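Only one structure is covered here, and it is reproduced in the block below.
The complex appears here minus one protein chain, its other protein chains still in place.
A, B and C are the chain letters, set down in written order, and residue numbers restart from 1 in every chain.
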Amino acid sequence: MKALVYHGPGKKAWEEKPKPTLIKATDAIVKILKTTICGTDLHIMKGDLPDVTDGRIIGHEGVGIVEETGSSVNNFKKGDHVIISCITSCGKCEYCKKGMYSHCVDGGWILGNLIDGTQAEYVLIPHADNSLYPIPDGADEEALVMLSDILPTGFECGVLNGQVKPGDTLAIVGAGPIGMAALLTAQFYTPAEIIVIDTDENRLAVAKTFGATHTINNTDGKAAEKIAKLTNGKGVDVAIEAVGVPATFELCEAIIGAGGHIANIGVHGKSVVLHMETLWSKNITITTRLVDTVTTPMLFKTVQSKKIEPKKLITHHFKLSEAVEAYETFGNAAKEKALKVIMTAE
Amino acid sequence: MKALVYHGPGKKAWEEKPKPTLIKATDAIVKILKTTICGTDLHIMKGDLPDVTDGRIIGHEGVGIVEETGSSVNNFKKGDHVIISCITSCGKCEYCKKGMYSHCVDGGWILGNLIDGTQAEYVLIPHADNSLYPIPDGADEEALVMLSDILPTGFECGVLNGQVKPGDTLAIVGAGPIGMAALLTAQFYTPAEIIVIDTDENRLAVAKTFGATHTINNTDGKAAEKIAKLTNGKGVDVAIEAVGVPATFELCEAIIGAGGHIANIGVHGKSVVLHMETLWSKNITITTRLVDTVTTPMLFKTVQSKKIEPKKLITHHFKLSEAVEAYETFGNAAKEKALKVIMTAE
Amino acid sequence: MKALVYHGPGKKAWEEKPKPTLIKATDAIVKILKTTICGTDLHIMKGDLPDVTDGRIIGHEGVGIVEETGSSVNNFKKGDHVIISCITSCGKCEYCKKGMYSHCVDGGWILGNLIDGTQAEYVLIPHADNSLYPIPDGADEEALVMLSDILPTGFECGVLNGQVKPGDTLAIVGAGPIGMAALLTAQFYTPAEIIVIDTDENRLAVAKTFGATHTINNTDGKAAEKIAKLTNGKGVDVAIEAVGVPATFELCEAIIGAGGHIANIGVHGKSVVLHMETLWSKNITITTRLVDTVTTPMLFKTVQSKKIEPKKLITHHFKLSEAVEAYETFGNAAKEKALKVIMTAE
Partner (left out) sequence: MKALVYHGPGKKAWEEKPKPTLIKATDAIVKILKTTICGTDLHIMKGDLPDVTDGRIIGHEGVGIVEETGSSVNNFKKGDHVIISCITSCGKCEYCKKGMYSHCVDGGWILGNLIDGTQAEYVLIPHADNSLYPIPDGADEEALVMLSDILPTGFECGVLNGQVKPGDTLAIVGAGPIGMAALLTAQFYTPAEIIVIDTDENRLAVAKTFGATHTINNTDGKAAEKIAKLTNGKGVDVAIEAVGVPATFELCEAIIGAGGHIANIGVHGKSVVLHMETLWSKNITITTRLVDTVTTPMLFKTVQSKKIEPKKLITHHFKLSEAVEAYETFGNAAKEKALKVIMTAE
C-alpha cells in the first residue's frame, strides 16, 4: 500500500509500505476513506517529537471501512464504516475506567506517533472496540473526520474543562483550527459573549462567522486592556488558551475574572510564568488536558442532529495520494487561509 | 478601650483607642472574648501589606458577645455569643450570591486590614447578619476561634478545591497552622494516604499525631523523589500548597499525578514557574482561593459533633492584654513550637 | 390605588386599596409598569390555596419603578427600573445562603400569597436588595416580565434539575406556559432531540416553532409507546414534568431511560404511583423544586445577549385596569390560544 512516511526532520514521502496485518485479537485493520492533517503533524515533520522515528507513517485522524477484525472484536465487522479516534483506549486499565483514555496504559496517543498512523491506505487500530466509533448509513463522513481529534480536543480541553455556562463571557485566545473547534462547541452552552483573540485578520473574520461576538487583533498587544474595558474591569468568566506559547497563556492570566476558569488546550514547549502574586486570591481554576475523546459519542449526536456543522472547519480538499501537497497547503495555513484539509482515498 | 495597634513596619502597641460605635443599621458591636494571631498579621507587622495603615487595630479572628446591634440586624441580639468570620459578607452582591464572599463588593477581608480588627476589647462588625455565626450554650468557645479563619481556609482552599476523596493519596506541602488545618479537615473525606512535607521536625512529628500517614523532611530537597517512590511513580492525587513561595508550589507541580489537583492555599508574593511543557498533557487542575468562609456552618456541625478537634491547633495561651507577648511567641513559631495562640479577655 | 383583589373562591375585583407604605428598613415600594398572570393565580381564584385569604392582592410577577426605599436598601434607589422576583429572599438565612431562596425563612413565595402582590398599581417588596433585579436603560421590559417566575421556573426546576446536556434526548410533558419555558431554556444546553407531549394541537404546533424536534398528541394515550419507538426502546435521557397530575408524572416514569433524570415542575395536588418495582434498578434520578430564582442574573444575561426571546411566550396584552378581562382570557387559555398575558399600567 501507499502511505505518508516520516524520514527525519524535514523529510517525508508518499511511498510504498507493507499493508498492516492483525497482531492481536483486539485489533482491526481499517481501509482509510478520508483523513486530515493536525498541527501536531507539522511539529513531527520538523523533528520536534523525538519519539517519532524514521519510517513512521504519520496521521491520527480519519474515517474508513473495517477491512478485518481480530477474534475478540465484537462491536465491529468487515464493511462497517467507522470514525478512527486519535486516542487508543484499552477500556480496562485504571485510566480508561476513569474516562481518562489519554493516559491509557496500553494506548493513549500512539497513532502516527508510536505506531503507524492514518495518512495511508490502511491502518491497524489496536483495541478496536474502544477506539473506533460506528458511522450509520447516510452520515456525512467528511464532517465526521472532525470527530477524530479536533472537535473533542476543543470541547474537552477547552469548553468542558472551562465549564462554560449560559450567560458567560468567554475569551478564546488563538483562532487556529483548535480555537475554532472550541468556538463552535462552546456554543453548546450558550455563553452571552465570545471574544476571540488572534493576530490574523482573516481568522478573526472567520471567527465572526462562526459565532464570535467580539474579535480582537492583538498585534498591538492591547488585548488585555480591551477586554478589561469590555468587561467593566471584571475580566472574563472563562479563558481558553488555544496556542501553546507563554505569551498567550499569560494573556489568559491577565484577563481572567475572579472565580474564573483558564482552560489550556495548547501544546506547550516551554514553561510559563504564573502570576501567583495576584492570582492566589482570585479563586481561579487552571486546567490542562490531553484530549480523552470520551465525548465522541456525545459530539456525534450533536453532529447528527445538526446542532453543529463541523464541515465549516474544512477549507481544502486533496486526494490521499496528494498528501505531500496537502502538507504544503496546511503548512502555509495563514497564507492559504487553511483550517482543516481533507485527503480522500480514490 | 484597649487594642493592639499597628504603627508602621515593626511598630505595634497595646494602647487606648475609642470604643467603636454603630455606623450602619446592619452593623453590630462585639465584645471580644477570645482572639488569635494569623500568619498574615505577622506580614502586616513587617509592612508587607501597604493597605494597612498606621493606627489600624489588627486581627480578623475571634469569638465574642454581641454588645449592640443596628436596627436591620435580625439574626443576633445583645448578649448572643458569636463566632466572628474573618470575611465580611453583605449577602446581596453578585459575589456573595455565588458563595464567593471573599470578593464581596462591600466586604471580603477587611477586618484588621481596611477597618479595625479583633485584637481589641471591642470590634465593629459590618453586615453582622452575614458575618457572624451563633454559638449555642455549652459550646467550647476556644475551639470555635479556629472557625474564624484557619479551618475554613484549610478546608475550602485546600481540601474542597483539591477535591479530596476516599482512597486518595494526598500531599500537604507545609506543616504550619494552615497546613495542619488542611490535614485535619482532609480527613473528612477519608484519603488513604496523607503525606506531609516540611523542614521542621517538630511540626512533622505533630503532623503524625494529627493523622499524617507519612512525613517527609525536605531539608535535603528530595521530597519529589521520595514521593515518586511512595506512589510507584504515579504521583499524588491531590497536592495542597500551604506555604506560599515558589519552591513549594513547584514541588506540588513535580509530585502531582495525571488527573490530579493542585490546591493552593499559600499567600504568594512572587510569580512561580509553571511547567506547562510537562503539565499540558497531564489532565491536572490548579486552584487558587481566598477563603470564602462559606463552609463555616458545615464546619461548625463537624466541631459540635466531635468529628474534628480544632483545639489540637492551640499551643499557647495569653491574656488579651498580653497581645504583644503573644506576637513574640507566635513570631518565633518554630522555636516556640507554636501553632495557634489564644488571647483571652479578662 | 387600584388592585386586583381576591374575595374568596370565584370572587375577585379590580378595586381601590390603600397604597402600601414601607414597614422595614429593607423594604421597597415599587410602582408596577407591567405584570402578568400565573397558572397558580387561577388556582388561587378557585380557592385551591387556603393560605390566600379574602382581601389579598394577587400576583407575583412584574417589572416596575422603585418609588421609595427603606434605609437599609443599598442596591436600589427611587427611579430605578426593576424586575420583581416571584421569590422573596432575605439573603441571610440558612436556606438563602445555600441558594435555596424558595425556602427562605423570612420570604420564599409570599407575594400575592401571604402578602399583597403585583397585580396592583404599587407593591411593597420585602428584602428589596435580594428580591429585585436591576433593569438597565434600553432593555425590553415586557420580555423581562418573563424573568419574574416562568423562565427561572422552567429553567431551574426542569432544565437544570434535569441536567440536560448536549446530544441528549429530552421529553417535555406538557406544553403550557411552563413547559414552553422549559423548552426555550433547555436549548441553552443543545439537546439533540426535544419531544414535546400534550393533548392540545395548537400548543404542539407552537412548540414546534419554539424548537421541539418532535411533538406527540397524547389524546390516544400512546405517547410512551411512540417514545419507545423513537428511542429504539432506550427511553429518554431527561423527562420534564410540566403539568402536575398523576398521569403525566407516570408518563415520565414510563419513558425514562436507564441513567435518566425526571425533573418535576408541576404543582401536584395528589400523590402519584412510583413504580419502584421497575425503577429500583434503572439508575434514575427524580427531582422536585420550588423555583429559587437563583438563576435570574444568568437568565438576564442570556436575554440581553439575545440567546433567548422570552417575548415569544407573550400572546395577549391588556391594560392593568383590565385585569379582570385578562383573567378571563388566561382562564380560557386553550380556546384563546393564550400563553402569557401582559397587563400594562397606563
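Annotations for the structure displayed:
Basically, contacts are C-beta pairs under 8 Å (C-beta built on N, C-alpha and C of every residue); 3 or more make two chains touch, one makes a residue touch a chain.
None of these values were measured; they are calculated from a predicted model.
Taking the complete complex into account, C:M276 is the one of C:A247, C:M276 or C:V324 that touches the chain left out.
Only one residue in the set A:K92, A:K270 or A:K319 touches the chain that does not appear here, and it is A:K92.
The chain omitted from view is touched by exactly one of C:I286, C:L299 or C:L320, namely C:I286.
Considering C:T69, C:S85, C:N113 or C:N264, the position touching the chain not shown turns out to be C:N264 (whole complex). Subunit A residues in contact with the hidden partner, per the touch definition given at the top, are 24-26, 71-72, 74-75, 90-92, 94, 96-97, 99, 106, 129-130, 294, 297.
The chain not shown here touches subunit C at positions 95, 98, 100, 102-103, 244, 249, 258-259, 264, 266-277, 279-290, 292. One chain of the complex is left out; on subunit B, the residues touching it are 165-168, 187-190, 192-193, 213, 297-302, 304-305, 307.
Here, only the chains that are shown with their structure count from here on.
Centroid to centroid, with C-alpha atoms defining each point, subunit A and subunit C lie 41 Å apart. If each chain is reduced to the centroid of its CA atoms, subunit B and subunit C end up 42 Å from each other. Multi-chain contact residues, meaning those touching two or more other chains, do not occur anywhere in subunit A.
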